[in-house]
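After this line comes chain A, so read on.
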Amino acid sequence: MTAFDYAPAIALLPFVSFLVALFGGQYLPKKGALAGIAATAGSLVLSAWVALTVAGGQTYNEALYTFTAGLETFDLHLGILIDPLTALMLLIVSFIALLVHVFSLGYMNDEGETGLPRYYAGLGLFTASMLGFVYADNILMAFMFFELVGLCSYLLIGFNFREAGPPSAAKKAFLVTRFGDYFFLIGVVGIFVTFAGATQTPGLFAGEGSFPVVAEHAIVDGATEGLNTFGFEPQTWFTILGLLVLGGVMGKSAQFPLHTWLPDAMEGPTPVSALIHAATMVAAGVYLVARMYGFYALTPTTLAVIALVGGFTALFAATMGVVKQELKQVLAYSTISQYGYMMLALGSGGYIAAVFHLTTHAVFKALLFLGAGAVIIAMHHEENMWEMGGLKDKMPVTYYTFLAGSLALAGIVPFAGFWSKDEVLYEALIHGFGTEGGLGTVFLVAYAMGLLAVFFTGFYTFRMVYLTFHGEARTETAKKPHGVRWNVKGPLAVLGILATTIGFVNLAPVKKLTGLEVDFLHKWLLGAEGSGWEALLTGYEHYEHVLHDGPAHVLVGEPLGATGTLIASALLSLGLAVAGVLAARSLYKVPEPVEHTDKLGSIKTLLMHNYYQDEYQVWLATGFTYPLSRAADKFDQGVIDGVVNGISSVSLFSGSRVRRLQTGVVTNYALFITIALVVLLVVFGLTGGWF
Partner candidate 1 sequence: MSNPWIAIGALALVGVLIPLSMISVSALLRPSVPEQGKRATYESGEIPTGSSQQIRFNIQYYMVALLFVVFDIETVLIFPWTVIYRDAVGALGYEQVLFPMLLFLGVLVAGLAWAWRNGAVQWVKSPRATRQLSTNNE
Partner candidate 2 sequence: MIPTQYYLLLSAAVFCIGIFGVLTRRNALIFLMSVELILNAANINLVAFSFQYGNLSGQVFALFAMGLAAAEVAVGLGIVLVLYRNFSDIDVTEATTMRW
């Protein structure tokens, strides 16, 4: 028996905990929490075992159960694909899920919430679906679990269904992500139809006969036999398919314009937010792109779209984060923005950078959410930052871990976020310079947006930190916060240490400068020769080859020489991040910060207090940042929300009209039937030429 034989249990364990909590939760001492903790711990151990096995050079790609061995068409089956990417993601998901379960003991049980079995059942199913999604070996199975993830998020976001906000937020999350999922579904069907003639296993992600590989043969070698591209050029048709699947990705990963559900989803319990944002639902979209990267790498148009959407989302969401009042709202927009970075990286050929950022983000965002949860417990469920202040001394563990997470988020050296964000931007930059034609320009534009977002990130992150923890307590609650127990502090401490250190798993810049072999993640994902993984064709080695030699021709260009570009890029992003932090410091690290700094008088005072500030920075904050942010906010609330709400109310309205057809009078029914029949007879009689 090897680790892979136990792989199904990784997803099954949380599923069992779901059943236990659902049916037996009422009778258990912690209402199902312990089952969940045990199950996720088991998953974590198994994932670690699997990861070790993968480190030993083994991979796994097997069908477990076949639903339909099509007569002459194709198979639909469940299967497991485990390669280094999967192993890494399994570790992240089960780890975060475990911490969230432990934290929930403090956040839910200790606070005496009701409906806990339902809560833990939801968490269990959520984790199980995400794990199933992660190691799905074909796109149909991925879609099934993708849907389940969406369903669970609906149940968990709407947990406090008696209040006004959560049910509508849950509905919105569900509708918006479903909207994207339908494009995904069409994409899945399209992929099956397209590749069914060329391979028996069109849905697979990896190996010969999988759709990315067949598509590659079609484009690179011109082997289009058996493909059904509906009369399009393969290149064009693959672009369409890629964009359709991308619809689902944009919904789940909250990319513009389908991001609106995510801030509303803050209505759910805070541990759920942590799970959604750090490891499960939102990560699912980006993970899917990484999973089928071999397909996307083939079509420059989709790469450009991904990069642009990512860059724009990163900037857009970061500006929105600046004006939010509630702690969790700020974090929500930061999530959108950070996933934008990952999309940017994927679009611009920085596959490893994206996975790296996914990893570090999972850690520090989980940390920030759990920290926010701790603050919310302490503040008796008050979330408005303006009601806080001065919590630094009263809850030091929370403060220092939160600070670590914030530094990571803002991208300050040497915290985790710096390394990954820097690599994202660096990859976009060098590929932008190196790639010929429009694609290179797109990369540079996306890079510019990503770079600008760095400043905003630093700004809103530290605005949040200063408002929450510094200064003087602005309310009575903040003067006497409620204490938290080990089950809150424990996860925070673990994550705090990780957020500080996890960046060291991939010190690619350091390697370039010094030649030390410290880019472990890079090696992990490279898929070099002799690792048994080559046959799956999902290693970066292969992707790099596709990117270079495929139609995209993504090349590296270093305008300032190898070292120069590296250092320039790093300094630029670090500088902007620091500038953002300092701008926030200047405005908010005061005993009594002012809500909106649009009063010029107060800015003058601020200037006097902060001798090292120059006027430019202040203008940046007040004359540029706030108007832009407000405009973005208005657009978000007005136009996009309006469209979402409009569609649902139009549907319901037409539903209420349609049912009026059923008048209840049977004679009317006879009349309608006769009229319909006569209309059909006349129309078809005229077109069929009966008369």
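The candidate set was assembled so that all candidates are chains of the complex that A comes from, given by their letters.
Rule of thumb we're sticking to: contacts are C-beta pairs under 8 Å (C-beta built on N, C-alpha and C of every residue); 3 or more make two chains touch, one makes a residue touch a chain; residues count from 1.
Because the structure is predicted, anything quoted here is derived from the model rather than measured.
Undergrad: Between 1 or 2, which touches chain A here in the complex?
TA: 2
Undergrad: Which residues, counting only chain A, touch candidate 2 once they are in their complex?
TA: 659-660, 662-667, 670-671, 674
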